[in-house]
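All protein chains but one are shown at their positions in the complex.
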Amino acid sequence: MLRIGIMGATGYTGLELLKILGRHPVAQIAWLTSESNAGQCFGQVFPVPPPVADLPLFALAEADLSAADVVFACLPHAAAQAPVAAALAAGARVVDLSADYRLHDATNYQAWYGVPHTQPALLAEAVYGLPELHRTQIKGARLIANPGCYPTSVILGLSPLARGGWLKGTVIADSKSGVSGAGRSPSLKTHFVEANENISPYSIGRAHRHLAEMEQELGAQSGAQSGAQSGDEPGQGAESPFQVVFSPHLLPVNRGILSTIYVNLPEGVTEAEVREAYRTMYAGEPFVYLLRPGEVATLNHTVNTNFCAIGLTFVPGTPTLIVTASIDNLIKGASGQAVQNMNLMCGLDETCGLK
Amino acid sequence: MLRIGIMGATGYTGLELLKILGRHPVAQIAWLTSESNAGQCFGQVFPVPPPVADLPLFALAEADLSAADVVFACLPHAAAQAPVAAALAAGARVVDLSADYRLHDATNYQAWYGVPHTQPALLAEAVYGLPELHRTQIKGARLIANPGCYPTSVILGLSPLARGGWLKGTVIADSKSGVSGAGRSPSLKTHFVEANENISPYSIGRAHRHLAEMEQELGAQSGAQSGAQSGDEPGQGAESPFQVVFSPHLLPVNRGILSTIYVNLPEGVTEAEVREAYRTMYAGEPFVYLLRPGEVATLNHTVNTNFCAIGLTFVPGTPTLIVTASIDNLIKGASGQAVQNMNLMCGLDETCGLK
Amino acid sequence: MLRIGIMGATGYTGLELLKILGRHPVAQIAWLTSESNAGQCFGQVFPVPPPVADLPLFALAEADLSAADVVFACLPHAAAQAPVAAALAAGARVVDLSADYRLHDATNYQAWYGVPHTQPALLAEAVYGLPELHRTQIKGARLIANPGCYPTSVILGLSPLARGGWLKGTVIADSKSGVSGAGRSPSLKTHFVEANENISPYSIGRAHRHLAEMEQELGAQSGAQSGAQSGDEPGQGAESPFQVVFSPHLLPVNRGILSTIYVNLPEGVTEAEVREAYRTMYAGEPFVYLLRPGEVATLNHTVNTNFCAIGLTFVPGTPTLIVTASIDNLIKGASGQAVQNMNLMCGLDETCGLK
Partner (left out) sequence: MLRIGIMGATGYTGLELLKILGRHPVAQIAWLTSESNAGQCFGQVFPVPPPVADLPLFALAEADLSAADVVFACLPHAAAQAPVAAALAAGARVVDLSADYRLHDATNYQAWYGVPHTQPALLAEAVYGLPELHRTQIKGARLIANPGCYPTSVILGLSPLARGGWLKGTVIADSKSGVSGAGRSPSLKTHFVEANENISPYSIGRAHRHLAEMEQELGAQSGAQSGAQSGDEPGQGAESPFQVVFSPHLLPVNRGILSTIYVNLPEGVTEAEVREAYRTMYAGEPFVYLLRPGEVATLNHTVNTNFCAIGLTFVPGTPTLIVTASIDNLIKGASGQAVQNMNLMCGLDETCGLK
């Protein structure tokens, strides 16, 4: 059995982890932490059936880190840096669902997240946990930086183009996300009456932090030096052949992300070549599936699954390719991918608990 | 022109008042107050078009009360007691949308709302502003206690029965309300992800404060001494021939209330008699309409209008009558009814701005 | 391995069965039928990932009935009578998700469903598949009549009272159901714009067919002769100590049922006794859980699970008990319960694939 610890278990990603791990053949919960609900049991925080309802919640300081073989850190960014280090020191493997270990470059991290990184050695060690890109490294890793939800959809949607060297100029990712992506803390923006019957763009252009991950990973596959910079410090990205303009929208649904991505294909690149590149890259992937020509991705293709669905629409008479990519933001965009990474790290079947 | 002041203008009832008054031929806004947004303009609080967006917000202490002919008080209960008195003293007519002046009995008020009433003389003067019951008194009033949203649907749904002396024993009101009824302050319960794709009963039985209004008004029409008491002090209501069990539910819609009400008709009372009683009472009413036999009320019958729609379903082989009554909680259940009351108080056509 | 056939696989219950069976350790799909989509594969009808997307759909006449050990019939009522008989004749065990085998009395069936029953012998043999009531019979059965969604919530919510002999007079079940309960055929009533931001009562009183099941099962536990009759033929139910008034409402959510049930407890029956009766009946049940005093059931307690959650609210100063019971209409109210029944029939762990 794998003994599991979850830091920050009382958000939506913690809840989702518990649902997935409840179906996992070899996982068993060792401990859960929650600073705001320590001393309560999980059922006092979420309306869930037993036995999960009866699991106790501890303050992080009281959790026995050494009692876990694998730790999932579901803490806010910046707050995960030290606890992740502590869990590793206690001998656990760690999947960090925060943004703290995703950017390889500490300067870039500080530019986007506004705080210095206190664990540069671990930052260097961490593997970006997108199995479709880094499966081999994940298998040997102690520390996985689980990708952001938006980046999962955009990177999977564009990677075959990046590898083909076909990403050039401005790439537009118009993404729509369910409200669970904003977490469980109430705010005016996520108040039912404000979000329902509405759709709101936010942090559009080059202002959202997830841009940094997208350009790091797509840039690496393009063979380019790329480095997204936060909005107010426009990029040094002269070396990068492409630049992402990213527009997240808050969508009145609980879960799911749809990214509608617009790419100008270089002259001479054919539909057949592009389709072949996607087929080749994703042929053996257990959790990516390509839609037939003429089909587009919708949330219904992937919600409540660990899948990413990808549709390709070539616009006649133009160089534009529209990629539609959908995922469940809490599963492939967070907790499902985290378990997929755990499975890989621990030598298990990658799909355990996920199909 | 009627100069209008709105106290506590930055909630949903304030927004709705501004929409309705914007279509009203003789109303013009004199001032708006908001303690939390004083110094801002209305458009910084709500995404509305000009010219409403440009209206300034004042702290209550800075508003020139004497510049208003009519004041709408949209303050929380308890907080409205003193400002209402101040507005009256400054010479305005007042429509209070809080619960502070709805219950005639100060002891009953304190039992349900947990604070003493500091304006007993005004409490005695206030008229319960349900035009279908108290039109004559409203016309001459200085101070109107605007009814609660749930009570509006339940009292209108049952009044013909109360007047007929047909309310006996336990009356069950199973009500469903849109989330705007809970106000604009974010909370976990009204967080989109929690309320969406869900329905939640709350304060069911005899625990919700609106019970007091319902029994006061229905009891008066029954000719009975009635007095709802808060849940933990079970009623002295031996004298009342009926008792309401009231179950509000939080419904995943923005606005609207549907009350499904179950009454056991006394033996010998016929469907024809009951239908006739409803027709008689509501024949000339501008904002109540009866559905045809076989029809039931839904939110779509009334949302975005000042109407109450009522359907009567007689259950074959049983003494049970099911009354379905729907209103828009922000219009007939709050701001529309408030304007209807203003129209009556000021000698205007009752439907001004409302049709 | 258990070879599974699904008749009428392209509705929401078929989709849900495929999801559940995909996690079931010993189930494998033998064939799926669909009259309207025969010749297509499942992925052309629903946006699902492989391998389910690739499953072929056959006309019923072309399915090899003998290739299935267990057949789930997801056909409309009346249409299931003959195919169920054929599947049994071919040697399969059958779980019928339609209403065709739920009512023991053929006359009662014809009264409610408007067609005669052509398989009276099988009707007599069929077991009503609510494991909490009939587990022993289910284990030995060839043919299970899977309960209706509303009845599952109401019968589980009231059975301890029925067994205690405490159901008397009028019992009111005010139920709210997600739109998937209406099936996948488009209609004006289920058109997004009509159902969204709305709630609609329908077939209220004693008009909905599910009443017959509720009274059959609760009556049997009450030790009474009970027999609901359709609305226009008011009941002979003089012998029955209670009568259900049932008001379904169409709720703007995809899935889930909440039943708010009002019972007048006989004099002298105490809260402690009643709570003990519920605890006793459901103590060992894998899929029913009781909420703590003060808690009420919501959809969030059970959606996407096979659980029924039950809350008990005793109304102070009145004889009224409010039972709140929630289920997922597609899981415990249909496909999950069907698999639970299959597990019992086949000697498997009752919870296989369901936790």
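Per-chain numbering from 1; labels A, B and C assigned in written order.
Heads up, the rule we're going with is that a residue touches a chain if its C-beta (ideal position, glycine included) is under 8 Å from a C-beta of that chain, and two chains touch if they have at least 3 such contacts.
This structure is a prediction, so every number in the text was calculated from the model and none was measured.
Asks: Of A:Thr190, A:Thr260 or A:Asn343, which one is in contact with the hidden chain?
Replies: The one listed residue touching the chain not shown is A:Thr260.
Asks: Out of A:Pro25, A:Gly114, A:Gly205 or A:Pro293, which is the one that touches the chain we can't see?
Replies: If we include the chain that is not displayed, A:Gly205 is the one touching it.
Asks: Of C:Ala195, C:Val288 or C:Ile322, which one is in contact with the hidden chain?
Replies: C:Ala195
Asks: In the complete complex, the non-displayed chain touches which residues of subunit B?
Replies: 22-23, 47-50, 53, 197, 289, 298, 300-302, 304-305, 307, 309, 355
Asks: Over the whole complex, note the residues of subunit A touching the chain we left out.
Replies: 170, 172, 174, 176, 194, 196-202, 204-206, 229, 231-232, 234-235, 243, 245, 247, 249, 251-256, 258, 260, 262, 264, 296-300, 303, 313-320, 322, 324
Asks: Name, in rising order, the residues on subunit C that touch the hidden chain in the full complex.
Replies: Touching the missing chain: residues 12, 178-180, 184, 186-188, 190-193, 195-197, 252-254.
Keep this in mind: only the chains that are shown with their structure count from here on.
Asks: Chain with the smallest distance from its CA centroid to the overall CA centroid?
Replies: So the chain nearest the centre of the shown protein is C.
Asks: Based only on mean CA positions, could you tell me how far subunit B sits from subunit C in angstrom?
Replies: About 39 Å separates the centre of subunit B from that of subunit C.
Asks: Report the inter-centroid distance (CA atoms only) between subunit A and subunit C in whole Å.
Replies: It comes to 38 Å between the two C-alpha centres.
Asks: Would you kindly tell me how far, in whole Å, the mean C-alpha position of subunit B lies from that of subunit A?
Replies: Roughly 46 Å, centre to centre.
Asks: Send over the residues of subunit C in touch with two or more other chains.
Replies: 197, 298, 300
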